[in-house]
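Here's the structure we're looking at; comments come further down.
Apart from one protein chain that is not included, each protein chain of the complex appears where it belongs.
Moving on to chain A:
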Amino acid sequence: MLNQVTMLKETASQTAGPYVHIGLAPKQAGFDIFENNFGNVLTTSQTKGERIVIQGRVIDGSGTPVRDALIEIWQANAAGKYNHPADRQEKDLDPTFRGWGRGCTDFETGTYTFETIKPGQVMGRNGRVMAPHVNFWIVARGINIGLNTRMYFSDETDANSKDPVLNLIEWEVRRKTLLAERIEEKGQVIYRFDIVLQGQNETVFFDV
């Protein structure tokens, strides 16, 4: 038997369950309790950058939309800097942009929406620049441990082709599951990003 360094064990994950909205989005559960609610709009009128809408659905292994999912996103600002002290890149912070939002899939349509800005490029490991991307975290009934993925932008072909994380995915055919399609509708830029939990075109999920 080896002597091992003793560490604490991470607390085990459990599903968020069907009523996750009570704690994380009480208005969606059907009541109003907090004065300040965290939501799916990441911008204020002062936020710098190109306004975009991210929209999509979460699909289960039968092709059915998951209507009780909760999604959080985390992204850099338009200059490619995260609003966090560990980001020591020499780039400007945007004090009006936290970079985080929380949304839910609609109980009827199964669609989620975020109003945000398109992030800039962030420096990756070993001096390799990452393509613009938004980090996603998905929880729901039937998901035992939150699923991490990334959304990239279909109109960033050149940056995407050099992205160190996309290039880590050995199955080239799976990389496209992380690309959101750019649509322009009534003067609005919408990126369509469906997340497939299982089966054909299953989204790539990461162990971060």
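By our rule, contacts are C-beta pairs under 8 Å (C-beta built on N, C-alpha and C of every residue); 3 or more make two chains touch, one makes a residue touch a chain; residues count from 1.
The rule we apply is simple: contacts and distances are computed from a predicted model.
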item: Omitted chain, identified by the protein name its UniProt record gives, among "Protocatechuate 3,4-dioxygenase beta subunit", "Type I-C CRISPR-associated protein Cas7/Csd2", "Thioredoxin" or "pre-crRNA processing endonuclease"; value: "Protocatechuate 3,4-dioxygenase beta subunit"
item: Absent-chain contact - pick from A:R57, A:K118 or A:H133; value: A:H133
item: Chain A residues that touch the omitted chain in the full complex; value: 7-24, 26, 29-31, 33-36, 60-62, 64, 66, 68, 72, 74, 76, 82-90, 98-100, 107, 122-128, 130, 133, 135, 137, 139-148, 150, 164-165, 168-169, 174, 197-199, 202-208
